[in-house]
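Next up is a structure, given as structure tokens.
Right after this comes subunit A.
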Amino acid sequence: MPQVRIPTPLRPHTGGNDTVEAEGATVGAVLGQVGEKYPALRERIFDGAELRRFVNVYVNNEDIRYLDDLDTAVGEKDEVSIIPAVAGG
Partner candidate 1 sequence: MPFDPSDPLDRYSRQIRFPFFGETGQRKLLNSRVTICGCGALGTVLANHLARAGVGFLRIVDRDFIETHNLQRQILFDENDVAENLPKAEAAARKLRQINSTITIEPVVTDIDHTNILDLVADADLILDGTDNFETRYLINDAAVKLNKPWIFGGVIGSEGQTMTIRPGSTPCLRCLIEDSPPPGMTPTCETAGVLGPAVAIIASFEAVEAIKLLSGAFDALNKELIMVDIWDWTFRRLKVAGLLGKVDCPCCKHHKFEWLDGALGSHTTALCGRNAVQVATRRTEPLNFPEMAARLASLSDVRHNAYMLRFATEGHEFTVFPDGRAIIKGTNDIAKARTLYAQFVGN
Partner candidate 2 sequence: MIYLDNAATSFPKPEPVYQALDRFARTSLANPGRSGHRMAVRSDRMLDDGRHALNQFFRGEDPDRWIFTLNCTDALNIAIKGSVNPGDHVITSDLEHNSISRPLRALEKAGVISLTRIASEQGYIDPDAVRKALTPKTKLVALTHTSNVLGTIQPIEAIAPIVREADALLLVDAAQSAGVVPIDLRATPIDLLAFPGHKSLYGPTGTGALYVGPRANLRPWREGGTGGDSASETQPVQLPFVLEGGTPNVLGVAGLVAGIAWVSEQKPDVLRNHEVSLLQRVVDWAEATEGWKVAGRWDAARHAGALSLIVPEGFHPLDLGLALDSAFEIAIRPGLHCAPYIHKALGTFPDGTVRISPGPFNTPEHIETLLHALTDITAGVL
């Protein structure tokens, strides 16, 4: 099953898990399933059906915006990462 990596700031919404497994053939399907399991996480990364503009999603180190966005295909061994904007410094 594809793995979804959860960044530290969002882990409170996944019960502390740094990775979550979810079924699905596309990034959208995988994140949809994760969002069903963790509604608070869904709210943080989605605005309606769209990804929030300050959250980026990568499949194996590639930004989905230059793959097929949420329709990007994912396989069994792929890793989906949610990359939040890091403010501090």
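Picked so that all candidates are chains of the complex that A comes from, given by their letters.
Operating definition for what follows: a contact is a pair of C-beta atoms (placed from the backbone, for glycine too) under 8 Å apart; a residue touches a chain by one contact, two chains touch by 3 or more; residues count from 1.
All of these numbers come straight from a predicted model, not from anything done at the bench.
Touch with subunit A in this complex holds for only one of 1 or 2, which is 1. Every residue of subunit A that touches candidate 1 in the complex is listed here, in rising order: 7-9, 12, 18, 43-44, 47, 53-54, 56, 58, 61-63, 65-66, 81, 83-89.
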